[in-house]
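Step one of this worksheet: look at the structure below.
One protein chain omitted, others in place.
Moving on, here comes chain A:
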Amino acid sequence: MRNKGRVLAAASAVFALAVTAACGSGDDTPKTQEVKPEFNAALTSVFNPSDKPGGTLKMAISSDWDSVDPGDTYYGLSWNLVRLYGRSLVMFKPVPGSGSSELVPDLADSLGVPSDGGKTWTYKLRAGVKFEDGTPITSKDVKYGVMRSMDKEVLVNGYTYFNDTLALEADYKGPFKDKAADTKAIETPDDQTIVFHLKQAFGGFDYFAMLPATVPVPAAKDTGVKYKEHVVASGPYMFDTYEAGKGFTLKRNPNWDKATDPNRKALPDAYDVKIGLNADDIDNQLISGDLHVDIAGTGVQPAALPKVLQNNDIKAYADNPAVARLWYTSINPKVAPFDKKECREAVMYAMDRTSYQAAFGGEFAGGQIATSIMPPQIPGYAPTDIYPAGADKKGDLDKAKAALQACGKPDGFDVTMGFRAERPKEKATAEAFQQALARVGIKVTLKGFPTGDYFSLYAGKPSYRNSPSTGLGLMTNGWGADWNDGFGFLSQIVDSRVIRDSGGSSNLSVMLPEVDALIDQAVAETDVKKREALWAQVDKRVMEEAVILPGVWAKALTLRGKGATNVFVNEAFGQYDYLSMGVAQ
């Protein structure tokens, strides 16, 4: 019996190995030599440069994003990906370093031409651009794309920039409610020209023209919310397969003409995008070379951090890009004693900034200690540090105590801090506040809220956060730029007019008429340098009021998959430029 048991066990093992061996590895990734890898090699230059086409670029992500429909997506990773199959009027220049913040024409043949003091913007389309079925793309297709994207009751995921700025008629309904709907706010005098009329001057309209909503959509092929199941391509790739929530594959678009497109290399023959892989497994696959890109672009998981940072062979395939994102804490001036500026200043001085950084994962995975709201990569950023936290960045307790004295609370006070309960980093931040502020007598009571309801029901709802009974004095928060520009970063978090009684706004504490006026001034300014200076002024003015405690300017520790060519970080997305990558042959 003993021997039979051993034989059985051995037979099982042999069977298992035989099954696996018989089926083979299934890995057909071409192996090739690549340049010597180095840490941060793709940060400001192209790693493994190549113009060689071919191969399949393998991409994966642990959780799905909103949509692949260009008119219905609000994720940075998605805007990065959309460029593979869609062409917007203008785009960020696909180059490494700060050059990627520059806008260049894509479907249009030049940047927008403003007139009427910045209230009208005109674009001319390139000639010879076609949809995947060979139909020529006209300005009417661009207009239709923008019009459909504005229906937020159907395409719910996108932004409302066009709704908010275009001079739409009061009774405008959009093409989903009325197929014959039209608007004079967007005119198409001929097939190559599109003209946008705005309610008021907007100097940075080219940024709107960069949005995926300006990707052309053929009205006859539009299926509304189901258009995502077959987006009609205008870029170099078209959808081959699409399985909702599981992934998709892209293949070459035979009707894309390189002569009409100076921005795209279109190196791989195909893209294989898998959705829903285990996040830790994605890191392992990147390290082993089974995968080229983690589309999320938010960096490796905590489990992989020590492996990446301590193993030089792995670290050589890592980059540490800065992301235009700020993790911060809103200080609510509507909740006593924060109605007194000095009490808010006490918090600003007392907080240990290093503990904030540690809560978000430290220098590499978390980011740089922030001293103002605008991250350094936003054009116009002016270094400022109004509340210095001491040489060791652990807080200036003397100044904090002096501020408490000035606000009439020398022994400190009690305050409630809200955070998103399912986010360990925000919970750690709240605990860091609790410990740091206790040093000057400020007692912080922590209150976690469901992430999904945080902005809609609690912190984001004025009636809740400002209530004497449920008031939240401190609230963890975070914001990433829609694009690298003062408006793209600041407008949704410091303009008091975005606060809604119904909840949902990210602005939880900034209600300053002076700032609103500065924003209006910056928005209307068409001179880029003057506009950037105004945004820097907005940043400084909000900091002076001590209603936002900046925590960390985010960074991510990302991995370049082995076998990927032409890899570089596009600063506009804070991610690898998915448009430019290739596969080693």
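As a working rule, a residue touches a chain if its C-beta (ideal position, glycine included) is under 8 Å from a C-beta of that chain, and two chains touch if they have at least 3 such contacts; residues count from 1.
Here is the rule we go by: contacts and distances are computed from a predicted model.
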| item | value |
| --- | --- |
| Name under which UniProt lists the unshown chain, selected from "ABC transporter permease", "NADH-quinone oxidoreductase subunit F", "Glutamyl-tRNA(Gln) amidotransferase subunit A" or "Cytochrome bc1 complex Rieske iron-sulfur subunit" | "ABC transporter permease" |
| Touching the absent chain when the full complex is considered, from A:Ala60, A:Val347 or A:Ala403 | A:Ala60 |
| From A:Asn48, A:Ser88, A:Asn157 or A:Thr416, residue that would touch the chain that is not displayed | A:Asn157 |
| Full-complex contact with the absent chain, from A:Arg126, A:Lys274, A:Arg531 or A:Arg560 | A:Lys274 |
| Residues of chain A (touch criterion as defined above) contacting the omitted chain | 1-2, 5, 8, 12, 16-17, 19-27, 60, 63-64, 66, 74, 151-154, 156-160, 176, 222-226, 244-246, 274, 276-278, 280-282, 284-285, 287-288, 290-291, 452-453, 455-457, 460, 500-506 |
